[in-house]
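What you see is the complex with one protein chain gone and the rest in place.
Now for subunit A:
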Amino acid sequence: MTPQESAGGRVLPVVRAPDPVLSRPGALVDPTATEIVQLAADLVATMRVSPGCVGLAAPQVGISAKVFCVDVSAHPKTRGHHGTFVLCNAEVISATRNEKAREGCMSVPDLTGDVKRASRLVVRGFEPGSGAEVVLEAEAFEARALQHEIDHCDGLLFLDRVAGAHALHARKTYL
């Protein structure tokens, strides 16, 4: 979707774990439905106002649906990227070349975790509005962001994927 299409987006409150909506698999959606187009715009608007946010999935704004947005273009870890986009009903087609890196999440603000993710990824999804099928090849940080958001749509957090008992870290001090 283009930035013009996201212009009508509203900034929604982001829910935090342990809110059960984050652990529920999201419903498949009709990407052409008006409310899904609105949701897509809302996700982009909410991502835009959140510092450092490179992706946001519908369950994070309390809506159990398979819709997310990603934009890694401004992130220092980014190599190649596709700018801002929203996908509905996305699924991973192929995932190769695992790399481990530390991940955080707006819905788990106090913890980070080392998570192994594919650094070469092919994803299929549908554009909100047109409903057109999109097959997207991503690598490196964008691939990581996509897997993180697709996990959200499946009711999974990075906490379900950390690499080991010593791979979970407190982000803040306790003082």
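Here is the rule we use: a residue touches a chain if its C-beta (ideal position, glycine included) is under 8 Å from a C-beta of that chain, and two chains touch if they have at least 3 such contacts; residues count from 1.
Here is the rule we use: contacts and distances are computed from a predicted model.
Per the UniProt record, the chain missing from the shown structure is "ACT domain-containing protein", taken from the list "Phytoene dehydrogenase-related protein", "FtsX-like permease family protein", "ACT domain-containing protein" or "Amino acid ABC transporter ATP-binding protein". Touching the chain that is not shown, out of A:91, A:110 or A:133: A:110 (per the contact rule at the top). Considering the complete assembly, subunit A touches the hidden chain via residues 16-18, 20, 23, 98, 108-111, 116, 156-157, 159-168, 170, 173-175.
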